[in-house]
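What you see is the complex with one protein chain gone and the rest in place.
Now for chain A:
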Amino acid sequence: MDNDYFSIDAILAENQKVQCKFKQKIPEMGHLGGGSERDIIPLSKRQIPIWLAYIIIYSDWADFDIPQPFSNKVRNALRAEPRSVRLSNLVGAGSGWYAFGKTIMDMLGDEQGIEMSEMLVSTFKGRLVDVIDQAQHFAALGPVGGGSGGVDSAPQMFREGLDTTERELFILAQDSARRMKRWFEEGSTGAKRVL
């Protein structure tokens, strides 16, 4: 997830689009926004993916707004209760909210960047304990048990709302808990152990 050219996570995150307002006239580039004009006129808005937007903004041809997944409404919801927000809904399948946030943060100036970094960090830490708890709980249920009738809906909704980075952590924790459990229950002589 670095400024690593080959990082798959970074590539997926940079595919997200941001709203850009162009400051100058750019000939023959009207197709970028899917519109039918030949040229881009000043003060027109387009949705541009970040990997392209980075250069456009750096060369000062456009400005961009903070995209919807990080709007004030989302920020306030997160500040109130980080675990109740479904991060996977905010950015769609395949990409991560945290990864997207990092690319935006890299483009912002210091003051906004630090504010955004604090929001990302506090959200992550707030949700982390629940991710780990659920992972260990599911290690006990075994591979078939998840999501069936006995589980109530709030943890299930939380699990469905996990961001891709959180899902990786969930799998890591679940795997190590499952291995420990299996080791404990297996007897040294090969027989099943009664605990």
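Note that in this section a contact is a pair of C-beta atoms (placed from the backbone, for glycine too) under 8 Å apart; a residue touches a chain by one contact, two chains touch by 3 or more; residues count from 1.
The rule is short, and it goes like this: contacts and distances are computed from a predicted model.
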item	value
Hidden subunit of the complex - UniProt protein name among "Large ribosomal subunit protein uL10m", "Magnesium transporter", "DNA replication complex GINS protein PSF2" or "WD40 repeat-like protein"	"DNA replication complex GINS protein PSF2"
Residue of A:67, A:82 or A:101 in touch with the missing chain, whole complex considered	A:101
In chain A, positions touching the absent partner	1-2, 57-58, 98, 101-102, 105-110, 113-114, 116-117, 120-121, 124-125, 128-129, 132-133, 135, 165, 168-169, 171-173, 175-177, 179-180, 182-184, 187-189, 193, 195
